[in-house]
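A short write-up of the structure that comes next.
For this depiction, one protein chain was excluded, whereas all remaining protein chains were kept in their positions.
And then chain A:
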Amino acid sequence: MNSQTTSAARSSAAPLQPELTKRKLLVLAWLDRLAPVLAALAVIGVWELICRVFALPNYLLPSPSAIVTSAFALDPGIWLTHTWATLRVSLGGYALAIIIAIPLAVLLANSRLMSRTLYPMLVVIQSTPIVGVAPIIVVLMGAGEMPRIFITFLITFFPIVVSTVTGLMSTPEELKELSRSLGASKAREIRNIQLPFAVPYIFSALRISITLAIIGAVVAEFVAAEKGLGFFIAFSTSFLRIPQAFAALIVLVTLSLLLFQVIALVQRWLFPWSLPKESR
């Protein structure tokens, strides 16, 4: 009797099980997709709760709601003006870094003399705290956007050079020899063999550098600017408007994440073969 009951229960549960599993999988898939958003929402919720429970004043730690309120209290035009100014400087410095860093990396990877001569100089530039020399750069280059673009360039270009050189050097020696044996010119070897090998390295550097470009622009705007999110943060803190400064920080982080994604998209669009299979 007992065994009959068990088998009956089993037979009635049998068609339900695949459906349950399917539903469970669907929920898990959604959870997997939403995990980053849910985690961010949880952090914001806890942050808001802490501010409210402990009645933290805005000058110590503004609550997310206070930050949002202060952000919306400002005319959207003001946000656009500052964001555009920072974006212009970031992209200007970033573009300059790419234009200079990649050919320089090609030179360094293919000439021992150049590598021995220029590499130490590049390390010296990278080791120099840019925040310290930024005021001097501003005095030397005068007013306008150029000093800010140059400061951004200095902060951005080193990872691109190093990573590109590593990528170029990773080209298998046999391939280079094969190209030479087939009579290919050095330029062709670089263009058709070395550079394609370096593409994953170049893009990983480009992704790091785009976030550095935003930091570079902000550093430059702290030193000398009349517009830009860095200027706006300095301006807000000078009036002790901490929620407003936090709102600008959030805009900066959002900008940085967006640009990071844009670089990832560009790689997926132009060089899908350079990505691991699961990322294509």
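Following the convention adopted for this analysis, contacts are C-beta pairs under 8 Å (C-beta built on N, C-alpha and C of every residue); 3 or more make two chains touch, one makes a residue touch a chain; residues count from 1.
Quick note on the criterion: contacts and distances are computed from a predicted model.
A single chain of the complex does not appear, and UniProt lists its protein name as "Sulfonate/nitrate transporter", one of "Sulfonate/nitrate transporter", "Alpha-ketoacid dehydrogenase subunit beta", "ATP-binding cassette domain-containing protein" or "Chemotaxis protein CheW".
Among A:21, A:128 or A:237, the one in contact with the hidden chain is A:237. Here the missing chain is touched by one residue of A:20, A:35, A:50 or A:78, and it is A:78.
Touching the chain that is not shown, out of A:30, A:59 or A:273: A:59 (per the contact rule at the top). Across A:45, A:103 or A:135, the residue that sits in touch with the chain not pictured is A:135. Of the residues in chain A, those that touch the hidden partner chain are 57-60, 74-75, 77-78, 135, 138-140, 142-143, 223-226, 231-232, 234-240, 242, 245.
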